[in-house]
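Can you read through this structure? Questions will come right after.
Yeah, one chain of the complex is gone here, protein chain that is, but the others are all in their spots.
Here is subunit A:
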Amino acid sequence: MATSGTRTTEEVFADLFGGVVQDPFPLYDELRETGDGVHYSSLLQSHFVTRYADVRRIATDFRTFSSDLFDVTPAGMHDAGDAEHRRFAEIAGRLFMFADPPVHTRIRSTFRAAFTPEAVERWRPAVLDATTALLDEFEPGTEVDLMPRLAADVPVAVIASILGVPREAWGHFRTWSFAYASTFDPMVQGARRDEAIRTSLALFDFLADLAAQRRARPAGDLISTIVHTRTDDGDVLGEVELIAQLALLLVAGNETTTNLIGNGSTLLLDNPGARAEITADPALLPDAIEEMLRIDPPLHLTIRLLTKDATVGGQRLPAGSLVSPCIAAANRDPRVFPDAGRFDLHRGENGKHLAFLHGIHFCVGAALARLEGQVVFEEMLRRHPGFHAGTEPAVRRTLNSVSRGWEKRPVVL
């Protein structure tokens, strides 16, 4: 590959966001090790931040680096002249990931209790049910593509089950969830965006109906919990606010967990030594999942808006600037992780990675994601300990630069 000495960082960005490059990691390495690791991208109209210390500081200092920026994110792109687009933006703009304290703290207070490590344990049977139902369809010796047949379905089945979506609606629910997630994809434009927004509105209506039913008659599921939990100021969430957060649980939990399963399966295939260790001792799985999250995180990029002038890397940036902390680049910063490109079960620094970010926006569903990863990989390795790469080639998704993963991951069981 050409070094930074022979081409500009803009050329590296053109590769990174051009939708063609399969493996972004060498480009992240190049950007991280050039200058101070902070580079303006005219494509993103934002300063791309690659080093661990800078990414972590931006995530932690929410007063300087605001998340109240829905309108400038891909998710916020809408046509204000179109009534459906407007209604979509009114709801989707209320996601607490696009809020700062005190709004963020108030909304998060209604469902953080449901997502503590201790609380998510009660969903283990639901995760196991969803996983075994899918794995039961696989015959040993056959070739299957893990992406559509396992990685994409487990998280949708799990979230539908714990939210309390009636089973007969799961098919629709799955379609709507994927449509809504696609509104976060900057590549989904024009007629595709119209369609994604219309379908998302069907999801919002469905969630509103379900919430109304649970308000009238609690059913012991997550929606019942959320509609009855008081916020930290003693109120309950407003209707639009509530629908937005329920929808967020889908968009934030589905594609990311799909990527964890696809990326993790790939790492197991590529690292037979580590895999043999895990197969022999499943107690290593929690460490393995942290290392999967570090070396190939489901979400690569986030974005923040400067509320005041601030120094990032070695540069003084004015208030109003956008920064794009790159989690995937930070997670392989050799200043923090020696031999950062190596999948190593024994780093002894679990949780240090930034896959779930850091600070008040740390993924509220982290404990559930870890649980899903543990159950899926434990079952997969127990049932099909010899699974290996299929004859069809594995294909990376390249069009979405924010959430990178595999389009196809064929394996022989």
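Following the convention adopted for this analysis, contacts are C-beta pairs under 8 Å (C-beta built on N, C-alpha and C of every residue); 3 or more make two chains touch, one makes a residue touch a chain; residues count from 1.
Methods note: contacts and distances are computed from a predicted model.
UniProt records the chain missing from this view under the protein name "Ferredoxin", selected from "NADH-quinone oxidoreductase subunit A", "Tryptophan synthase alpha chain", "ABC transporter ATP-binding protein" or "Ferredoxin".
Contact with the chain not shown here comes from a single listed residue; of A:V20, A:A53 or A:A113, that residue is A:A113. For the chain missing from the display, the contacting residue among A:F48, A:F96 or A:F356 is A:F356, taking the whole complex into account. Taking the complete complex into account, residues 60, 105, 109, 112-113, 115-118, 232, 351, 356, 358-360, 362, 364, 366-367 of subunit A touch the chain not shown.
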